[in-house]
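Structure in structure tokens, see below.
Excluded from the complex is one protein chain; the other protein chains are retained at their positions.
Chain IDs A and B follow the sequence of writing; residue 1 opens each chain.
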Amino acid sequence: EVVIGGDGYMGVAYGDNGNPIFATTDTSADQVPAGSGNNFSNYSFVYDLDVDFKVSGTSDSGLTFGASGDFDDLGASQGARGWDNSIFISGDFGTLTMGDIDGGAENVIGDLAGVGLSGLGDFNENLFLLGAGAQPAGPVARYDYAISGLTLSLGLSDDAGYNIGAGYATDLFSVGAAYEAVADGATITIFDIDALGSTGSTAITATAPDGASQVIGAASVTFANVTLKGIYGRIDVDGTNIDTVDQYGVSAAAAFGAASVSAYYRAITTDFKTAGTPDNDFEAYGLGVAYDLGGGLALEAGVAQADSDLAADALTVADFGVSIDF
Amino acid sequence: EVVIGGDGYMGVAYGDNGNPIFATTDTSADQVPAGSGNNFSNYSFVYDLDVDFKVSGTSDSGLTFGASGDFDDLGASQGARGWDNSIFISGDFGTLTMGDIDGGAENVIGDLAGVGLSGLGDFNENLFLLGAGAQPAGPVARYDYAISGLTLSLGLSDDAGYNIGAGYATDLFSVGAAYEAVADGATITIFDIDALGSTGSTAITATAPDGASQVIGAASVTFANVTLKGIYGRIDVDGTNIDTVDQYGVSAAAAFGAASVSAYYRAITTDFKTAGTPDNDFEAYGLGVAYDLGGGLALEAGVAQADSDLAADALTVADFGVSIDF
Partner (left out) sequence: EVVIGGDGYMGVAYGDNGNPIFATTDTSADQVPAGSGNNFSNYSFVYDLDVDFKVSGTSDSGLTFGASGDFDDLGASQGARGWDNSIFISGDFGTLTMGDIDGGAENVIGDLAGVGLSGLGDFNENLFLLGAGAQPAGPVARYDYAISGLTLSLGLSDDAGYNIGAGYATDLFSVGAAYEAVADGATITIFDIDALGSTGSTAITATAPDGASQVIGAASVTFANVTLKGIYGRIDVDGTNIDTVDQYGVSAAAAFGAASVSAYYRAITTDFKTAGTPDNDFEAYGLGVAYDLGGGLALEAGVAQADSDLAADALTVADFGVSIDF
């Protein structure tokens, strides 16, 4: 059985001038810096439309299997080295999933609560070392086993490494911990500061000759329709001038009838081994509200602010509009 | 609810040698000019297949909303700066639509009647200054309000400008008028003569330092299954060596049981300010016939001729085949 669905949004966003997410080919927009030939808008229409599919089936012996994904990703799902979207098979042994999926760490830790119509830079998303990459880096494979609220999750990415996570959840609270190990010589992106609004690329990537690892934990508690969540993770990058990367953050999400609000605070500190190279501190805040109009239609709005020692200026972005779900 | 449908055609087309729409990678085809390494066919199979989706929903308070588009366009619909396909929300306040949609001018003016299986260069389509562009130029937003045969339509494109149209229609006739204004510094394509058959690019584009505008009107009358339509538009491009661009045309479409015929005549005159630069006159004619076989299958044939002072030769193209609609 194949079920077709999807979601989308349309609205407007505001951003500081010179923020790359507002770069435009409209030559009537302001140039930042003046005369640079790079045009930026202070505002922009924001728009997104996804159509997705969900396939499910059952074998003669009762194994369940299926696939899911977005139609626009099917091109990258092709061939023996395809990777996008996902396929799963599930039984008493647990669940095996392959494709463009969360690894074992991301599966139990997850992200902080998001804000806004468009995600506003998705600064609520945690850093993980392993994920599905462009071909021919291939898909991620993950094995999950769940019993009585406990989830064990093991992720593998061809040559790049593995991660493992364990979580325990009740209606009232959840805790999770995970470990990621990247193989010697793998290239990882520690932090992509482009999203912060710098016009030049100041992403921190590293080819770690002696590998890299992360230990990360999360906890959440839910009461009176409010969910609080906190995470802390430490990334070690061996054999490079980066010593450690610490990430931590908290979020709150609450629902009051048809209305809901969410907020997060996050920080990432990169500590360099080289004497005289100062730490790079990144901080982000976000606040979002939504109102469910029923039938799949909702009003959503949000604002986010982010700052980094490597970016010239702090960034403020905000958006507002309607989202649809079908 | 998601409804899947689509259309397509298969057939053959004839064109003058050296016409770029008949350029081919088949090295056995004639080279034009001889020895140039550019291969052209005098005939070609023509083929097109679209699969599309239409989504509709209703909120608790009775607002209707939805989305529509082609599956092959979903890649460009992604992300906060996506633009392809479209999303709408509609209520007593009117209808708000965003995506790769007609602006306010195109919505009330439309095109002349088309001909042929493949469109044969689509010379029946009128010129409009504003439309949805490649990312990151983003989507077009349009607001429509309709009451008692009257339609008001306002289109906006991020930084590039706006257009507004008003139309009135009965079963017997329709009239429409629209105004478009492009912001200072916007780049617009006045006329893309590539489609005419020149092997070199002779498109007329302009970055208008002082903006550009168009006034355009259309009228149609329907009697005895025949619809006649006429349009006239004048584009002003400030601060460039182009003075005005005049476009006008007429078309007729008639249905006789399962058979139908259509024809158009169009002309575009570009007037340059520079002394000694002669006007560029473009003219196109088209004639098409179709026969509906029922169930979504039809036979279609057409011929079109176009000529421009900037093209070496006049172009004649013709096609024939079957179209399907599902």
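Odds and ends about this structure:
We take it that contacts are C-beta pairs under 8 Å (C-beta built on N, C-alpha and C of every residue); 3 or more make two chains touch, one makes a residue touch a chain.
Every value quoted in this text rests on a predicted model; they were computed, and no experiment measured them.
Of B:G119, B:G185, B:G249 or B:G286, it is B:G119 that touches the chain left out of the display.
For the options A:S36, A:S59 or A:T189, the residue in contact with the chain missing from this view is A:S59.
Of the listed positions A:V12, A:I87, A:A177 or A:V215, the one in contact with the omitted chain in the full complex is A:I87.
Although one chain is not shown, part of chain A still touches it, namely residues 1-2, 4, 53, 55, 57-61, 63, 65-67, 69, 71, 74-75, 77-87, 89, 96, 98-99, 133-134, 136-139, 141, 156-161, 182-187, 207. For chain B, the list of residues touching the undisplayed chain reads 4-6, 8-10, 13, 21, 23-29, 39, 41, 43-51, 70-72, 75, 118-119, 293-297, 319, 322, 324, 326.
Just so it is clear, only the chains that are shown with their structure count from here on.
Distance between chain A and chain B, defined via averaged C-alpha coordinates, is recorded as 39 Å.
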